[in-house]
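Removed: one protein chain of the complex. Kept in place: all other protein chains.
Presenting chain A:
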Amino acid sequence: MAALPRRIIKETQRLMQEPVPGISAVPDESNARYFHVIVTGPEDSPFEGGLFKLELFLPEDYPMSAPKVRFITKIYHPNIDRLGRICLDILKDKWSPALQIRTVLLSIQALLSAPNPDDPLANDVAELWKVNEAEAIRNAKEWTQRYAMEDN
């Protein structure tokens, strides 16, 4: 528990007071830099109906460097690999300290609505997404059913 920057305290307060629809981000009881995140699968996407757990960690030099985020729930998506790592420009070279936990999570939600197989992280998933989108979407739905539904 290094001295916690006001920036993090302020963001946390706002996340609690004005939550983002479809996203829950709760700071860990014992680590204010670690957030337990749940993102609801967006409507009209193959992830609809799923609840996806993620972990979000604010590194020591946050906000000068991006939060570290990864999926805990298995997900079939061309930009998310089997370790749950996410290929998203704002988490890498397009990070800006003006972005926030809130904006990062909204971007991830948007990524679920709009998979981008041309900038893949999970190669085999992206490949199928390109050559046979219908089958890829079926797989994504099946995985959502299997790994991200309430009773799982």
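Keep in mind that, in the parts below, a contact is a pair of C-beta atoms (placed from the backbone, for glycine too) under 8 Å apart; a residue touches a chain by one contact, two chains touch by 3 or more; residues count from 1.
Note that in this section contacts and distances are computed from a predicted model.
S.K.: UniProt name of the unshown chain, from "RING finger and SPRY domain-containing protein 1", "DNA-directed RNA polymerase", "AP complex subunit sigma" or "non-specific serine/threonine protein kinase"?
M.R.: "RING finger and SPRY domain-containing protein 1"
S.K.: Would you indicate which residue among A:Met64, A:Ala110 or A:Val131 is in contact with the undisplayed chain?
M.R.: Touching the chain that is not displayed is residue A:Met64.
S.K.: What residue numbers in chain A mark contact with the hidden partner chain?
M.R.: Contact residues on chain A toward the absent chain are 1-7, 9-10, 12-13, 27-34, 36, 53, 55, 57, 59-61, 63-64, 68, 71-74, 81-85, 96-99, 120-123, 146-147, 152.
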